[in-house]
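In this view, the complex is presented without one of its protein chains, the others remaining in place.
Letters A and B mark the chains as written, and numbering starts fresh at 1 in each.
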Amino acid sequence: MTDIQVQPGHVPTGHALLEVKNLFVEFHTRDGVARVINGVSYHLNPGETLAVLGESGSGKSVTAQAIMGILDMPPAKIPGGEILYKGENLLTMSEEKRRQVRGKEISMIFQDALSALNPVFPVGWQISETLRTRAGMSKKDALARAVELMDLVKIPAAKARIKDYPHQFSGGMRQRVMIAMALAMDPKVLIADEPTTALDVTVQAQIMDLLGDLRRDLNMGMILITHDLGVVADVADRIAVMYAGRIVEHANVHELYKHPAHPYTEGLLDSIPRLDSKGTELATIKGLPPNLLRPPTGCAFHPRCRYAKDVCRTDVPASLNLGNGRTSACHFAKEMLDGTLR
Amino acid sequence: MFRYIVRRLLQMILVFIGTTFIVFTLMFAGGEGDPIQNLAGERPVSAIQRAQLEQQFHFNDPFLTRYWHYLTDLLNLDLGTSLTGRPVWDLITERFPTTLMLASIAILVTIVFGITAGVIAGIRRGGIFDNITLVVTLIIIGIPTVVLAPIGQLLFGIKWPIFPATANNPATWYELLLPGIILGMLSVATAMRLTRASVSENLRADFVRTARSKGIPRRRVIGVHVLRNSLIPIVTFIGVELGSLMGGAIITERIFNITGIGNLLYKSLSLGDAPVVVGTVSVLVVVFLIANLIVDLLYAVLDPRIRYE
Partner (left out) sequence: MSEFENVAATELHTATPGPAGEPGAPGQPKTLETSKARSATADAWHDLSRRPLFWIAVLIGLVALVMACFPSLFTSSDPTARDFCALSRQNAGASGQAIFGYDFQGCDVYTQAVYGARNSLVIGFFAALFAGVLAVIAGLTSGFFGGWIDAVVSRVTDIVLGLPLILAGLVIMKRVDNAGGDNTARIIAFVLILGGLGWTTAARVVRSSVISAKQQDYVQAARMLGAGNSRIMWRHILPNALAPFLVVITIALGSFIAAEASLSFLGVGLKPPAQSWGQQISQASAIGRVRTNPIPLIVPSTFLALTVLAFIILGDKIREAFDPKLR
């Protein structure tokens, strides 16, 4: 698998803040080697929002954890690729230097805030921890700043709640605590890994709005990882769709929604419930995501693809540049755009 | 927190009544013939002692009334007089410091060695240190104190006399070092395994991933975030462990001739001094219950989720 030549499918515009180049990640398990990331490349410009979309197991979170440098190695291994932040390769940096990047330059929020926050420390303590240990603030100043951060993420009565523990907050408020914690060191990039998945639908919208506002106000770049096409439309500038450890399609939001250039993206779009299609059966993508211990030959999506041809079963499709920064890893990407693929 | 304490206290009262009732029943229920002779065994009982025992244990009253007398006496710290004519309470308090010293050494050894080794093994799970300590602790766990104590005395007190083989009355810290370490051995092994399991579980916890993503130094991630959470099960364990520590202390004190509570209990058992046996066992059970209550409260201090239940 590693010998496949993958073209860098993305075209950075201007000076990318963060750039993932041809990244490979594998997990060494008792049952063999799972190649979870197979040549992923994407970039993030200052102040923009990139959505990374995919099913669970597609490798979207693993890519993010590789960027943060919080993958457990072993079992994970990074046999190839580069992750450039402001032109410097994070993967070859010393661990100490890399630690300085974490939280301060690139920050991350996680899916389940209840388990991602330490249950035995008050939230104020947790938000101010980096300020005390890394920015050298006094305990008092750090706590005062923590209150400001909690105000910033719109937690009501922040000052009174600073000594409360994570389990005393509602799901939405906990997620806000996590966001406040991630913002403590004024990061330039915020990675949000399924920030709303564990929340109620109404709260989901509030958190997404908050993230959008914060990104704009603080002028951060944001990588939004999600499996839900519905939540990205309003927030994202560009979308990278991942499947089986590869980016299968990359485009700006409007083009992708209007004309998907990969059958998988099309399947995802068809499976969004719409108000105007009441009464028709909701389409689903049949089949299951591939077993990465023994991936299918050729295009990893072919067993589930309704257009699959012989070539899909034998040849791995290269990432085709469709112009205007748009790419698709489908043998028939052009036909898809033309609407001639059957 | 307040509700939690109240609930634990109520539970403790229930357990206290239950345990003392069982102890009381074990000591006095059933048995044919003379209850006083039953208590004393083969030892001849003089008329004065007989009268004294009658008065202390109220043998002429119904069973539950006798239990009530026993319970109120216990709460008043009135444990009666030994057959040798000394107040049982004095005998116990006289020896208590020695046993406390012994237990402190054992617990200190447990905490220092058990937790340190457990943290190292937990961090380097699957490594050489981990595998060696796993086997060694398994063997230590498998060897009962009744073997460990005399063999330890033989090796380090007699064959290579690094430590004193027996203790004087009252015992010094130095004399209690070897028996204390032996007494602590079992808990060291268990504490180590528990810490290891707990640390390696917490190392994979989501909140540790979060802490790492904050760019906190690894030492702080482990020393603060992991360790603080791993302490919770360990504290619980040490409370439960006090019970087996008591059993172990009786054996250790006998082997090393330490004049502590265990020794008192052993001597009075073999002499048939019933008031001392009843008093000592009751006090030890109460100490065990109180220790467990303290651990429960400590548990709430360590884990805020319990506190605000």
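Throughout what follows, contacts are C-beta pairs under 8 Å (C-beta built on N, C-alpha and C of every residue); 3 or more make two chains touch, one makes a residue touch a chain.
These figures come from a predicted structure and were not determined experimentally.
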Option from B:I222, B:I250, B:L264 or B:L302 whose C-beta touches the chain left out: B:I250
Chain not shown: contacting residue from B:M27, B:I120 or B:V224: B:M27
Candidate in contact with the missing chain, chosen from B:Q153, B:T210 or B:T259: B:Q153
Touch with the omitted chain, as defined above, among B:F113, B:F237 or B:Y299: B:F237
Residue of B:I5, B:L71, B:I111 or B:I141 in touch with the missing chain, whole complex considered: B:I141
Sites on chain B contacted by the missing partner chain, in the whole complex: 11, 14-16, 18-19, 22-23, 26-27, 31-32, 37-42, 126, 135, 138-139, 141-147, 150-151, 153-154, 158-159, 165-166, 186, 189-190, 193-194, 197-198, 200-201, 204, 233, 237, 240-241, 243-244, 246-248, 250-251, 254-255, 257, 265-266, 269-270, 272, 277, 281, 284-285, 288-289, 292
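Everything that follows uses one rule, which is that only the chains that are shown with their structure count from here on.
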Length of the line joining the C-alpha centres of chain A and chain B, rounded to whole Å: 53
Parts of chain B lying in touch with chain A, wherever the complex brings them together: 204-207, 209-217, 220, 225, 228-229, 232, 302-305, 308
Of chain A, residues touching chain B in the complex: 65, 68, 70, 72, 99-104, 107-108, 110, 112, 115-121, 129-130, 133-134, 165, 167-168, 178, 181, 184-185
